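Below is a structure I'd like to ask you about.
Yeah, one chain of the complex is gone here, protein chain that is, but the others are all in their spots.
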Amino acid sequence: MASDKQCVAMLLAGGQGTRLGVLTKEVAKPAVPFGGKYRIIDFTLSNTINSDIDTIGVLTQYQPFELNQYIGNGQPWDFDRLDGGAFVLPPYQTAKSGEWYKGTANAIYQNINFADRYNPEYVLILSGDHIYKMDYSKMLNSHIKNGADCTIAVLDVPIEQASRFGIMSADSNNRITEFEEKPKHPKSTKASMGIYIFTWAKLKEYLIKDEADKNSYNDFGKNIIPNMLRDGQKMYTYDFVGYWKDVGTISSLWEANMDLLDPQSGINLSDRRWIIYARNAAEPPHYVGANAKLFNSVVSEGGEIDGDIRNSIVSTGVVVEKGAVIKDSVLMPNCVIRKGAVVSHAIVGWNAEVGENCIIGEEQKGPINGEWKIAVVGPNVSIKKGDKVAAGEMIGAEGGK
Amino acid sequence: MASDKQCVAMLLAGGQGTRLGVLTKEVAKPAVPFGGKYRIIDFTLSNTINSDIDTIGVLTQYQPFELNQYIGNGQPWDFDRLDGGAFVLPPYQTAKSGEWYKGTANAIYQNINFADRYNPEYVLILSGDHIYKMDYSKMLNSHIKNGADCTIAVLDVPIEQASRFGIMSADSNNRITEFEEKPKHPKSTKASMGIYIFTWAKLKEYLIKDEADKNSYNDFGKNIIPNMLRDGQKMYTYDFVGYWKDVGTISSLWEANMDLLDPQSGINLSDRRWIIYARNAAEPPHYVGANAKLFNSVVSEGGEIDGDIRNSIVSTGVVVEKGAVIKDSVLMPNCVIRKGAVVSHAIVGWNAEVGENCIIGEEQKGPINGEWKIAVVGPNVSIKKGDKVAAGEMIGAEGGK
Amino acid sequence: MNTKMMAILFASGNENKFNDLTIHRTTTSMPFAGRYRLVDFALSSFVNSGATRIGIITRNNYSSLMDHIRMGRDWDLNRKNSGIAVFPPFGLNTSKEMYKGKIEALHTILDFIEKAPEDYVILSNGNTAANIDYTKVLEKHIESGADLTILCHKAQCVNSSKRVIVGRDKKGFVNDLYSVEIPSQDLKLVSLGVYVVAKSILLEWVQQAYARGFVDFETDILFKEVKNGKLLAYEITEFAAIIDDVKTYYAESMKVLDYNIREQLFGGKNKIFTKVKDSVPTIYGDKAVVVNSLIADGCTINGTVINSILFRNVKVEDGVVIRDSIVMEDGTIMENSQLSHVITDKRVTVQSGRELKGLQTYPIVVVKNKVV
Partner (left out) sequence: MNTKMMAILFASGNENKFNDLTIHRTTTSMPFAGRYRLVDFALSSFVNSGATRIGIITRNNYSSLMDHIRMGRDWDLNRKNSGIAVFPPFGLNTSKEMYKGKIEALHTILDFIEKAPEDYVILSNGNTAANIDYTKVLEKHIESGADLTILCHKAQCVNSSKRVIVGRDKKGFVNDLYSVEIPSQDLKLVSLGVYVVAKSILLEWVQQAYARGFVDFETDILFKEVKNGKLLAYEITEFAAIIDDVKTYYAESMKVLDYNIREQLFGGKNKIFTKVKDSVPTIYGDKAVVVNSLIADGCTINGTVINSILFRNVKVEDGVVIRDSIVMEDGTIMENSQLSHVITDKRVTVQSGRELKGLQTYPIVVVKNKVV
């Protein structure tokens, strides 16, 4: 029924994302707001369509409504195609069985029929919690040129960080010779970005084998990739150069937001040749009042800004009243910061309200063991007048504090 | 984020639909082809949009891909709205739990959050396996006018059939006084069509109570409706007059197709004021060859017809070769009937092939105990040259016979 | 009788009074309030009030309007059974003559109006900016038994454009209707040129008037209907602007800097939709000073902006001072230049160190694509 597609993308939108705490209590990680007007998933969706891949399955078993509604008919990303488009795919039952996604490989396994409807030659496997701009069509060209069974996108990381990643060793032709998941003594600095292109027929073979193996974790990094390597399949690395950030923790999510304010960081969203699309909020321009001070900050539409804002991200529809001070912080959509409140090194969730004279977070000189102590006010939370949220503290909707 | 909707529709697309046998082996029942160019679900989707309700959740846990792909961005039914649209909703996991749909009420219960995003005043509950044209907005007006908590669409059925349905007794104002599921001695001929409008706040209350009751079947007919009635909630019937057919069995599916050929049946698809939409197949007009005979039949696009066709439904892309005879049958999309084959009182599934001189089904004088003995060739099945499929026999893809 | 409305929008206007701001566009597609076009207010009001069948009657310069509207997707109007129908200035392909007045224009689309299933029609000029809930207007219209309801608001007639003044009795029915072209400081009840009328009545009026060679809907139909006492005046108390020259354009634009006006236009549950452009959020640099201004997405600001409106993708460089001005989309204001009471059209570049200074009552206009 559907016409054939050269390549279909499958986005592993993952589980609950517990490391983001209150932010992912009611939405899946890819739906978390980012950078003033985006959601995390906007980056992979935009990369995919900009790479001329017009069919993507978003695999999730956790809180799919927000994603379903956000993606909708796919129009904001140009995914409203006659044939193809963006689909949110929770688990389902077949005539024989039905089960939840056991691991990344099992999630793809359960959706073999989805991909097969488009009869693709290649499948692109993506993660939903990375901030980056990447032309997958170049990676696909490299995959085709190498006649590869599998191509893994890799990033050159500092050797001291290498043991946090899956590390590839490759020969001079980029053919992978060895793969180690989080090695203690890394042999290379080529870290897997969790972005794979597989020749679909080959991947299916391994998914089916993996599913039959009762001892398998059904995971790409732990099972599929090592198995293919052991069998001598043609596996290549593809070097990615540019900004890339995993935003799986509060600290890294905050850092990636701050990177938008740093022209040196390499994440330039203004490039009209590679637009990051987002669903539009139908808000008027933001208004800057008589008492506002804005310094090295990003402000999105619909805001009413009358406070002092420094080195911060102010999202759509945010209100910052007179006398409020926002420093090094991320204000998520439609939050309200009342008079005299001081917000520093903090993330304020969507629809949250920070009462008058509250003190949220405190000045941080730098990360401790790589982690910043960021204060987080959860979505829809109200912080009462004069209350304090300490550095690194997290306040959820159920009162908490 | 979403704007408020007065009414949101929830379509219970149901389970495997085992009574349709091989036809629902790989697709959910609502995705089964009907009437030459439609799928069963086209009727409810079109009714919904024609009734000015632009948001619908299609609840299924069985083979969602076909439905997902068929519905796509919703454009063929005008569901590609900025806000709202058509969503396929399999079960999912929350932070606390995750489980398959236990019953019709549980399916809605698990999707309370979906409806809540649109903050509806009313919710319309639909089934996915009925063929009919109905303006739900009139039913909604009646619900509002009555200040009802629940309105149930009813059809006047012959008293001898009444014991097959849920039967309502109502007072002169249409307020329901009694409800009996499949009563032996029906007190009324008002049969429930499985179409309900609830005031959403009230339904939520009962869904939550029902979920807490461990002995409940979590079913509308068995639990929710009787419970509400017992509590004296304001429940009304809404009289539907017109063509309506449940196509849950092979016999009734065949009958409903045949009804399209009978101007007296009351199902008129040509009315441009109430269009039944379907996803378009991009096929050229059908071609009628030099040896074709066509008598009282319906033929869709893309066909190549050179045989003798009487009282039959010929779907999109069907080939009927010279000398083949098709009587009182339904040829589903893209099936091929080879030379000299005789098909009578049969359904030939999509992409099936009936070889030369095969004999499929046989002439039926009428139904036996209300059931026609219809021969069924399953989707993608090939019947070898000269083979026979008996009346009432069903042939699946795994050889079977 | 069903209580649904369709809408007819007249996309014409006083193009000659805009100092070249409308050389490339109709009044209806004039940029307004930082990210909108005037047409967005009309279309959004229609859609939010459930009127999704919309005919737009164009006159000249309509390609910028067409480009903005496309198939109406941004207003959720890309519909199978309703949506937007654009009627070009020529009724027939073979005809090269444009229609003369609203009566003739309506007459050429009688078929479109007649076939529509809706029983009521909104008629609207394209030069108004307001967020109108027509469901309330229709309710009042039906309840009153009026033949036609005229939307109006209390306003001064500050410029010399033609305005229609409405007089009404205690019950709200129109007992006087006349046009003025003389500026005045008095607050008067002014017609917005927006009407709600039953389809059957509209069709009859237009057929009768056309048959008699009449041209102008206001003077030839409405003024004469006053005596029958069935025209209702419906006063809009929220913000509503009629924009028909540079002076009103500037004055009404600046009003949007007022919080209450913004609330009236954008604050309710009925949103104003516009063409989506996928801009990035605005970036404020180390030297930005911004006071009492409306700033759209995609700007980069490193200078001073006071009491002004910046549309999308405007670049304000170091040392720039912009006061009491409107800078439209893609403007670049280069280092150390100064603007005061200026309106720059789309893609204008003001070069380094330049100074442009207009007056409150006579703002300077810099035309599209100019480098000054």
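As written, the chains take the letters A, B and C, and residue 1 is the first residue of each chain.
Heads up, the rule we're going with is that a residue touches a chain if its C-beta (ideal position, glycine included) is under 8 Å from a C-beta of that chain, and two chains touch if they have at least 3 such contacts.
All figures in this text were calculated on a predicted structure; none of them were measured in a lab.
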Contact set of the excluded chain (shown chains only): A, B, C
Which of B:Lys5, B:Lys37 or B:His345 contacts the chain that the document leaves out: B:Lys37
Residue among B:Leu207, B:Leu253, B:Val299 or B:Val320 that touches the chain left out of view: B:Val299
Residue numbers in chain C that touch the chain omitted from display: 23-24, 60-61, 63-64, 70-71, 73, 78, 80, 88, 93-94, 278
Chain not shown, touching residues in chain A: 3-4, 78, 80-83, 273, 275, 277
Contact set of chain B toward the excluded chain (per top definition): 35-37, 75-76, 269-270, 275-278, 280, 282-290, 292-301, 304, 309, 314-315
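The rule we apply is simple: only the chains that are shown with their structure count from here on.
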Mean-CA-position distance for chain C and chain A (Å): 41
Separation of chain B from chain C, taking each centre as the mean of its C-alpha atoms, in whole Å: 47
Residues within chain B bordering two or more other chains: 80-83
Multi-chain contact residues (two or more partners), chain C: 73, 271, 273
